[in-house]
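Apart from one protein chain that is not included, each protein chain of the complex appears where it belongs.
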Amino acid sequence: MAEVRAGREVREPETEFAERSRLVEGVRAYGLIVAMWLRSTMAYRASFVMTALGNFLVTGFDFVTIMLMFGHVDALGGFTLPEIALLYGASATAFGLSDLVLGSMDRLGRRVRDGTLDTLLVRPVPVLAQVAADRFALRRLGRITQGLLVLGYALLTLDIAWTPLKVVMLPLMVLSGAAIFGAVFVAGAAFQFYAQDASEVQSAFTYGGTTLLQYPPSIFAQDLVRGVTFVVPLAFVSWLPALYVLGRDYPVDLPRWVAFLPPVVAAVCWVLAGLAWRAGLRAYRSTGS
Amino acid sequence: MGSRRQMPAHYARALWRNEGGDVRLYAVVAAGGFRRHATYRVATFAGVFTNTVFGFILAYTYIALWDERPHLGGYDMSQALTYVWLGQALLMTCAMMGGGFEDELMERIRTGDIAVDLYRPADLQLWWLAGDLGRAAFHLLGRGIVPMVLGALAFDLALPGSPWTWLAFLVSVALGVVVSFGVRFLVALSAFWLLDGAGAMQIAWLAGLFFSGMLLPLPLFPGVLGEVARALPWSSLLQVPADVFLGRYAGWDLLRAYAFQGGWAVALLLAGRMLQSVATRRVVVQGG
Partner (left out) sequence: MDDMDFIELDGVEKVFDVRRRTGFMRRERREVRAVDGISFRVPRGEMVGYIGPNGAGKSTTIKMLTGILTPSGGRLRVAGIDPSRQRTKLAHRIGVVFGQRTTLWWDLPLRDSYRLMHRMYRIPDSRYRENLDRCVELLDLGALLDVPVRQLSLGQRMRGDIAAALLHDPEVLYLDEPTIGLDVVSKAKVREFLRDLNAERSTTVLLTTHDLTDIEQLCKRVMVIDHGRLVYDGALAGLHEVGESERTLVVDLERELPPIELGSEPSVRVVKVEGPRQWLAFPAAVSAAPLVARIAADYPLVDLSVREPDIESVIAKMYVTDSRV
């Protein structure tokens, strides 16, 4: 008995530590759970290779479609194939990263429905981290791979007057873009606390969003472009920074420096998504469904 | 997932009683397939929303393409836009991205539950076909109509003026569903021999997406690739019904289109039947 108590005393300070830095705790727990899923994946190695290849091909179809289009035209909305490849590569890579890290969050609704979310709520680590790591799917490297290939093709074929700022812009764009998509994944999952069957709504913004961004903004209706600039700020994922790199104008009248805003936009999106997540989780814990 | 898709008990019971009346039996299964998918209203609304968003995005890409090359592939602008929205309307109906019965069937084969199905006084293939037709009917109504209407409100679509064209279109869609079923049934049965049927299903799914015309109308595919694509069964899923809808087939051409779809449907169903009897013998020999 006394021994058990002593055991607890040793642990107590660490518990306090956990309360202090939820972010660090969350990332650590995410890593632990992802490692478990990776080990599970490797139990079915052949299946992994197959699905990774499938993921590579099916996401690559999007670019195949664009190439088929360019079999008939030289430019689409005033953009050449390499230019579109830059837009595409940036968007696909950014989305691929967030899909790899957070893509399983659309399973939240199912977990709410079958009650297994409760098993996550009795663990001493943030629920968001556990849900994000749930069913971590390494096969999603397929999408990132094809995105990077197209990006590489664009950079090799484009004739860009490189400046240090433009060079910095490339990684900045991909990483902030991934963060913006990540916030959309979290917000979409938060919505599933209210509507468990509505995971497809999220797909409209994530998969739909990346499809939209693969094409130049000039081909879309002005209202749609404004919507994804000011309402759901997907334009900051790739359109604005990539157009800066290409030295081309944005269809909505905006100053040049907005191309550098993606990190700020990503931060704001994460704050909002975080609030939505907390509200959703609170609603779940008060209604239980 | 599995439990949500299980056949409700009262349908199963109704089936046992109906041993004699075959048509009624499969009608009950089809109604079951319809009702099962109709239960998920929120999911249906969410799906319609997503189909509509994709419809808008793709429509603008087609506008850009046809702006550059009017009459590309023999379609004018409004026909091209109609093609986009038909794709969204038929995506679920013809199960171009999967989502029909095949996962459940493969799971039953994997777990051995299939042995129970084989002892039912109903034919395995017809049983699943009936269920899938019911599902397709629901998806046509639930997931097809609203995106099509929204698309027609937002864009200038080439809707058929004659009720006969609409009817001809529905026949072609029905044939497309059967072809789609035939492919998925064959692939699902591969689970009898393959340890992990998911890989085979994924290949079939990729092929379906690519060769159905979902990415771009098949006449836009270059040279031999286009000809091969048009000859493969998957063109029955979208390309052929869309062309019927757009009035590209008349008279004998329409019959030829039907014959193409029907031919593939029969061939695939027969192949599925043969594979089924081989698989059945295997199950019986192994004692389930």
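Each chain gets a letter, A and B, in the order it is written, and its residues are counted from 1.
The definition used in the following text is that a contact is a pair of C-beta atoms (placed from the backbone, for glycine too) under 8 Å apart; a residue touches a chain by one contact, two chains touch by 3 or more.
Keep in mind that this is a model prediction, so the values were computed, not measured.
Among the displayed chains, contact with the absent chain in the complete complex occurs for A.
Touch with the chain that is not drawn comes from one residue among A:23, A:43, A:156 or A:231, which is A:43.
Remark: the residues of chain A touching the chain excluded from display are 1, 4, 7-8, 10-11, 14-15, 18-19, 29, 32-33, 36, 39-40, 43-44, 115-116, 118-119, 121-126, 282, 285-289.
Note that only the chains that are shown with their structure count from here on.
Interface of chain A with chain B (complex): residues 44, 46-47, 50-51, 54, 57-58, 61, 64-65, 68-69, 71-77, 110, 195-201, 203-205, 208, 211-212, 215, 219-221, 224.
The part of chain B that touches chain A in the complex is made up of residues 1, 40-43, 45-47, 49-50, 53-54, 56-58, 60-61, 63-65, 68-69, 72, 196, 198-199, 202-203, 205-206, 209-210, 215-216, 220-222.
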